[in-house]
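As you look at this complex, bear in mind that one protein chain is not there, while each of the others sits in place.
Order of writing sets the chain letters: A, B and C. Residues in each chain are counted from 1.
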Amino acid sequence: MPPAGDVPPSGAGATRRRLMLGAAAASTVVTIRPALAATVGSVMNCEVPVPDPRLGAGKWIDGRGQLVDAGTAGSFRPPNRPLKAEDIRKAMQGANFPGADYETSRAYMAYIRKLQNGMSGFTCYQSLQMPRA
Amino acid sequence: MSPTRLLVAVLADPQAAPALGPGAWQDVLTVARAELLIGSLAHRLHGLALPPAVRAILDDARTSAEHGRVQALWEAEMARRALVTLGVPVVLLKGTAFVAAGLAAGQGRSIGDLDILVPRDALDAVEAALLAAGWEWVKPDPYDHLYYRRWMHELPPLTHPERDRMIDVHHTILPLTARPTPDATALIADSVALENGLRVPSPADMIVHAAAHLFADGDLAGGLRNLWDIDRLVREHAGDAEFPAALAASARRHNLIPHVARALRLSAPIYATPMEGLPIGRARWADRLYARRLLARDGWGRETRPALRLAFYIRSHWIRMPPLLLARHLWTKFRRGQRGTTSSDRAS
Amino acid sequence: MPVYRVDPPACRLSVEAEGMTLLYHRPSGITHVLLPPAPEILTALADGPADPATLAARLAVSHAIGDGDGEDAAAVIAARLGELAAVGLVAVAPGIGGRVAG
C-alpha cells in the first residue's frame, strides 16, 4: 500500500504555483464525523413513538411539532404505531410516512426534530442523523 | 470465585491471569467491559502469555482506550484555547486529569465527558467564552438551568456540536446541597500547572475528589472503575513518606474524611491497595454493603443484587438533595411532565 | 487582526487527490477534507505565526494568487484561518498546547 506522504515543506525556491483563493464565504474544510446512519436499520430496532407515551399520551401534533390537545384546529392525529427508522430516513429526504399525507408527515418530522436528550426516540433519530449535517 | 472477584484479583495481580481457563476468561472480559475497566485490564496484562482470543480482545480494548485518550486530551486543548484569554485557572478533573498528568490511573482508562473546575466568580465569564467558541446547552430548558445553578455544583452541561463531546463546568466538587462542603478555592490554589497551562488537582486532592465522586454524587455506578483510580493514585505515591499526612490534611480541609477513609477501606480488600499510615478510620459494618454493591455483576455482564442496587440509587438522590427540596424537584418534574416538555434527570 | 499559529507538520498526515487533500490531524484524531487554499495556508503558517495580512503576503511569494472574486486577499485568508481555527487545525496565539499524540 503506497505510504501517505507528509505535508511537503514550503520554500522560497519552489516554483510559483497558481493558488485560487475563492470567496471568503466559500468553506474549504469538511470534517469527517462518526457515522451510524447507514447501519442503524440493521443494528437496532429503532423506532420513534409519536408522541412520547410517558409525556404526551393522547395529544395531537401541530404543524410545528408541538403537542396540543386532541382535535385542536390545524393539528394532526398522531400515528397509531411508532415511526420506523427506515420511514424516518426516507421522510428526512422528503418522502411521506406510510398512510400519512404531506402535511401530516411534515408535522411528524417537526416533532422528531424537536426531540431532546432523554425523550424516547431521541437516540434513534440522533443515530439517523449521524453525522449531523 | 465470582467473575467480578476474579477481575479485580487479576487487575491487582496480573500474574494470576495465565491460570484462567476459557470460561473464566469469557466472564472476566465481559465484566471488565461492563465496568469500563477493559482498557485498564488490557494495559495491565500487556506482554503476558495469553490465549490468542484474549490477546485479540485486549488489543481491541487498547485501540479504544488510545482513541479515548486522544479525544479527551483534544477536548481539553480546545477548552484551553477557548478560555486562555480569560486568565482564569482551569483545573481538569477525573479521567482527563489523570491522562493529562500522565498518571498510571489514566493508562487504558475509558474517559467520559470533560470535567473542569473554575473559580466560582469566573463562572459567567467561562460560560460566555465557551458559548462564543461554539459550545451549546445540551438541554436549553430554563427550569434545568435554575436547578443546576442553585443546587448542583456545575453549570448545566454544554456540548460541542462539531465534536459531539460534552463539558461539565464545576465551581466546587460536590453539589451545594450535599452536607460536606469541600473547599474549592483550596483545591484550585493547591492545583498543579501542566506544561500547556491547564491545571490538575494536587495528588492528595485527586484522591479526595475521586472518593467524593465515588460516594457523594452517584449511586456507585461505575464505582469499580472509580475505586481502581483511587488504587492507582495511592500507589503512585507509595514510597513518599509525607504523602499519608498530606492526604489526611486534604481530606480534613475538604470535610471529606469519612469518604476518603471508606474509599481506602474498600480499595484494600478489592485491589490489595497498600494502606500503611493512610487515614482509613475505623472499619464499619456498612463497608461490606458497599463492597457487595461494587461487585454486583455476573459473568454475562448483568447487574445482580437488585434490592441492594435500588437502595444505593435512592441513597444517591437523598444525599444530593435535602428531603424537602427533593420532593419539590420531583413534583416540578411531575407537573412539567404533564405539560409535555421534559428533561430527564441526567446522572452526573 | 489576531496572530495564528499551527502545530508542527509531523502532527498532520495528508494524501493529495484530484486537487484536494485528505488530512489526518494526529493531536485530535480527526480527518478533514481540505480544498485550496487551506493546505497552502497550513504549509505557509509552518514558517512561523502570522496574522492574515502577513500570511497573504507570504503566500504571494510562493504562489501566483488567483483573484478571490475581487475580495481582498487578506480578508479571504482571515476567513479561511477562522474556519481552520474552528476545527483546531490552527490556533490564535498565545499558544498551541497540544503535544503530538502518541
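In this text, contacts are C-beta pairs under 8 Å (C-beta built on N, C-alpha and C of every residue); 3 or more make two chains touch, one makes a residue touch a chain.
Assume contacts and distances are computed from a predicted model.
Peer 1: Identify the UniProt protein name of the omitted chain, choosing among "Formate hydrogenlyase subunit 4", "Sarcosine oxidase subunit gamma", "HprK-related kinase A" or "Hydrogenase 4 subunit B".
Peer 2: Of "Formate hydrogenlyase subunit 4", "Sarcosine oxidase subunit gamma", "HprK-related kinase A" or "Hydrogenase 4 subunit B", the absent chain's UniProt record names it "HprK-related kinase A".
Peer 1: Where does the absent chain touch, in terms of which shown chains it meets?
Peer 2: Among the chains that are shown, those touched by the missing chain are A, B, C.
Peer 1: With the full complex in mind, choose from B:A16, B:A53 or B:I314 the residue touching the hidden chain.
Peer 2: B:A53
Peer 1: Can you tell me which of C:P9, C:G29, C:G66 or C:G82 touches the chain that was removed from the display?
Peer 2: Answering carefully, the residue with contact to the hidden chain is C:G29.
Peer 1: Going by the contact rule already stated, which one of B:E66, B:D141, B:E162 or B:D287 would touch the omitted chain in the full complex?
Peer 2: The missing chain is touched by B:E66.
Peer 1: Can you list, in ascending order, the chain A residues touching the missing chain?
Peer 2: Against the missing chain, chain A presents residues 1-2, 4, 30, 32-39, 41-47, 82, 84-86, 89, 120-124, 127, 131.
Peer 1: Across the whole complex, list the residues on chain C that are touched by the chain not included here.
Peer 2: 13, 15, 17-18, 20, 22, 24, 26, 29-31, 33
Peer 1: Which chain B residues touch the hidden chain?
Peer 2: Output for chain B: 22-23, 25-26, 29-30, 33-34, 51-54, 56-57, 59-61, 63-64, 66-67, 70, 300-302.
The rule is short, and it goes like this: only the chains that are shown with their structure count from here on.
Peer 1: Is the C-beta contact count larger for B-C or for A-B?
Peer 2: Here the pair linked by more C-beta pairs in contact is B-C.
Peer 1: Starting from the mean Cα coordinates of chain A and chain B, work out the distance between those two points in Å.
Peer 2: Centre separation, chain A to chain B: 32 Å.
Peer 1: Counting only Cα atoms for the centres, state how far chain B is from chain C in Å.
Peer 2: Chain B and chain C have C-alpha centres separated by 37 Å.
Peer 1: Quick check: what residues of chain B touch more than one other chain, meaning two or more?
Peer 2: Each of 162 in chain B touches at least two other chains.
Peer 1: Give the residues of chain C touching no fewer than two other chains, as numbers and ranges.
Peer 2: Residue numbers touching two or more other chains: 30, 87.
Peer 1: Quick check: in the complex, which residue numbers of chain C touch chain B?
Peer 2: Listed in rising order, the residues are 26-30, 86-88, 91-92, 94-95, 97-99, 101-102.
Peer 1: How about chain A: which of its residues touch chain C in the complex?
Peer 2: On the chain A side, the touching residues are 4-12, 14, 16-25, 27-32.
Peer 1: Mind listing the chain A positions that touch chain B in their complex?
Peer 2: Contact set of chain A toward chain B: 31, 33-34, 51-52, 54-56, 59, 66-67, 116-119, 132.
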